[in-house]
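Here the complex is missing a single protein chain, while all its other protein chains stay put.
As written, the chains take the letters A and B, and residue 1 is the first residue of each chain.
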Amino acid sequence: MLPVNLEKRKDSGMFGDLRSGETRVIGKRTPRVDSIAKLTGEAIFVSDMAFAGMLFAQVKKSPHARARILRIDTRKAEALPGVRAILTGDELDYRVGLYMVDKYILAKGEVRHYGEAVAAVAADTTAIARQAVDLIHVEYEKLPPVLHPLDAIREDAPLVHPQLGNYDYIDTAFSPIPGTNICNHTKLRKGDIETAFKRSEWILEREYTNPSVQHVPMETHVAIVSWKHDDQVTIWSSAQSPFTLRNLFCMAFKLSHRKVRVIVPYVGGGFGGKAGIHIEPLVACLSRKAGGRPVKFTATREEEFSLLPCRSALTYRVKTGVSSDGKIIGQKMTMYWDSGAYADYAVNVTRASGYSAAGPYEIPNSWVDAYTIYTNKPFGTAYRGFGHVEFFWGIERHMDLVAHAIGMDSLDFRKKNALRPGSVTLTGEKIEEHTGNVLTCLKAAEKAVGYGRLTAGEKKREQRSGMKIGKAVVALHKAPAMPPFTATGVILKMNEDATVTANLSLTEIGQGTYTALAQIIAEHLRFPLHRIKISQETDTDRDPYDWQTVASKGLLLTGNAALLAAQDLLRKSYELASQILRAQPVDLDHDKDKVFILHNPEASVTFREMAVGYAFPDGRSIGGPLIGIGSYIAQGLTHLDKETGQGLPALDWTYGAHGIIVEVDEHTGEYNILKVASVFDVGKVINPDAVRGQAIGGMLQGLGTAICEGYIYDQEGHLLNPSFTDNKIPTARDLPLEVESMVVETPQLDGPYGARGVGEHSMIAVAAALGNAIQQACGAELTHMPIRFEDVWRSLGKKEPIDNWITKSPFGSCKSAPEIRKNRPVQ
Amino acid sequence: MVRITVRVNGKEYTREVVESRTLLHFLREDLSLTGTKEGCGAGECGACTVILDGQAVNSCLILAAETDGSTIETIEGEAKNGKLSRMQEAFHNHHAVQCGFCTPGMIMTIKDLLRRKPKPSRDEIIDGIEGNFCRCTGYEQIIEAVLDVTGQLGKKEGLRHVR
Partner (left out) sequence: MIHDFRYVRPERLDEVLDLLSDRGEKGCVFSGGTDLFVDIRAGMTTPDYVVDLKGIESLHHLSFDKKEGLSIGACVTVNELIQHEAVKKHYSILAIAGRELASHQIRNRATVVGNVVTASPCGDMASPLLCLDAEAVILSNKGSRNILLSDFVTGVKSTTLRPDELVEKIIVPSRMIDATGGYKKLKRIRGHDLGVVSVALLKRKDTLRFAISSAAPTPVLLPDFPPSASVEEVQAAAQQAISPIDDVRCSREYRAFMVNVFIERLMKGAE
């Protein structure tokens, strides 16, 4: 039974009061709950941890992209004093994998990418372990690597995984093609594409590409594992997703979940790169071999680039049919995702990108083939945006190029085709009023940058600088990519002083969700915010389940579980109070300190009195510790039909838009970003500063991949820029001269207080905004990102684009094959 | 091994250290002052910034042995008597922290900057923190925190609602 105050609010749903707009804590400026520990240096990250008897691990890595391992000689390393355990692939027969179980803990028989782990050592010090690793001699027979996905799908291509047909995988979501390098083929078929093309007045086909990039969390991957007797394994890791890590670990080693404990303290950034399972199994095996002593492995910055995963490269081909009045009638989209040597998240990036591939536009007839393709390169994983940053580079460049070709303003073209209530998405989902409003986002961005004209000041600036100013507005969308049954739990424990401690296992990796959750709980309990604590360290032995900290789904799913837990805590408080006060729960109400009888407020009992059980004056007692439990599972989602891609994959759609102003030197290709204005339909702002932090932080991360970031390989598959020396990331000086952050609030009906996630969205489409504005300013037609000054210069001079993503290879370049033709439409 | 004596956050320490040990690892491992972080080990990211004899430096590129007789300031010395420094307070108020891994180095860099330039312009702040990578915040809220603490933050635009 619900307490009366909750029933009164029932009309606004169980997800908080959406209508009154009167909130105490929600939507208000408040500091982060975790910043003091971080500001004082007291926050303990795994990289700061040490245990008695702890050993240090180092890894021997492959210098080749593809090679047969003929022999590994560890004798000299074994003889080194202080070495406690050495492992090679020969003695480890465990395969690990998130969706496709395709990866050995250490390479067995063959190495499949540059930087792959071949052997490992645990020793008393890092220096000894390093020395031991250097003493391990590996004999290889080099094999020709396959580096580009378009090479890898040719019939004569060497197979990265000849055993693909034998691997276990999640068959409800993925479709590998055994005997090829295709580890997943996602299909989507909606309407009648061929007829649509016949009816189109214009057909435009282009190809867009981007290289792999590195997440660059400031804290590199780090884990400490101790594997004790009776297979009692404890893992301290900088992981984003403790329960998924535990699950995959237990599956790989066939251990019961009760034996494995994963603890995640403060995490120094993740961005998707720490979402699955990575170094933990190897460190665990070293500990087991060293007799259970804790072993620590801290990746170097260089190892982040190739031992650990990156973001997949993409080649995206889009063919669009447009009617005479500028409506998209049909679109065929083909994605070649470069998985690298292992499938990891790349197969799911492919799937999620496949069903979002057209952007926030209505395409009545659509056809998607999205392939995840093995190559001999470091493997791809989740990265903020989960494929959308990559394919939005293509789709939002394409929208501009199509508009130019048909002589229409590109923003008008976007508005004309934007999803709106009544539209149907690629997977057949109907958009409603409450889904969110991409048009409002577009208009806000348009206004913020003064799209379509130059101000007097801007004209003056052009004259002064000799540069040309260009403006662009792009749209974006993303839904969480997750299984339809994604679930989470929150436990709220009332402390003796009527403060509340929340246990949950969504991790705080910087995104600010813990602060938002504290606000949601405080709001619902009517408690002051300072009385809520979100336990920082997550521990699978102690905290309730959460699937993963990914996909911008934490605020909605864990937020709802927190609301339910708060409801449960109140319900139990009311039940107890009803006995103490001799009143029915429906006649009770509460404030921040006490539960009281509605019509007789003097009859009350405080939360303090009830927190751990209520004692009557004579000592007899009732109740017990007040604990609220909230479990929530995504509602109404379905698997997608494997042949047509139809179904309901989206928990929520967060829409957004970026407006950008850029000035370009037409002679040299140099450019400056003068302004970026970003707007997102967040449903409801829980914490304005946190939203703004996500908006600006993600935007700059997106600009990083737009401006300079990217893996560069030689033709043998060696990574040539695995450090900050040649893989720059934006500094403070790279911030646009002006940034503006805006929100639209179209409440999400099943979001906590109407909120939806916005963690990834700021990074999406900003690269395309830059590309479009550059083209608008100077005419450079770029189809490959990042956009280095040189690329603009080459494009302007109509020189052949340089291709140093795989140097001196005819593939992987930004070469596009523009095919623009006017059709004779068939009515 | 060499014997060194250093003054860290006002406290004197004498230790035997391995000669090849960096100041960063000396602070973190020998003195258990783990507030200072390692982001790259190669002087590019600034996460390891400490103030050595009055100057901001990357502690990953300095040997502990070099610092014998020096005065070192690290993040652990910033909050005093349970009270945050004004800069820490401003970071707290402006959400200038996300994952927190770059934060200690950033705070030390700004402390040094404000000693040299008590009222830095926006551009001077940007130039001053150029050597500190932050992957989370996009720097804007950090810049605002510095402007605020130096009394230069006008009306903050903040997050704008549109309909």
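The rule is short, and it goes like this: a contact is a pair of C-beta atoms (placed from the backbone, for glycine too) under 8 Å apart; a residue touches a chain by one contact, two chains touch by 3 or more.
Just so you know, these numbers come straight off a predicted model, no measurement behind them.
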item	value
Of A:E141, A:D171, A:E433 or A:D726, the residue in touch with the unshown chain	A:D726
Identified contact with the non-displayed chain, of B:R21, B:K37 or B:R135	B:R21
Absent-chain interface as seen on chain A, which is shown	126-127, 130, 667-668, 707-708, 712, 720-721, 725-726, 728-734, 788-790, 793-794, 799, 802, 804, 807
Chain B residues touching the omitted chain (full complex)	2, 18-22, 41-43, 46, 49, 55-58, 60-63, 65-66, 109, 112-113, 127-128, 130-132
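The rule is simple: only the chains that are shown with their structure count from here on.
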item	value
Chain A-chain B separation of Cα centroids, rounded to whole Å	29
Touch list for chain A against partner chain B, complex	29, 31-32, 34-45, 47-48, 50, 216-220, 266-271, 300-301, 440, 444, 509-512, 679, 685, 688-693, 695-701, 723-725, 729, 731-733, 735, 739-745
List of chain B residues in touch with chain A within their complex	28-29, 33-42, 44-45, 47, 74-76, 78-79, 84, 88, 91-95, 97-104, 107, 125-127, 129-143, 157-163
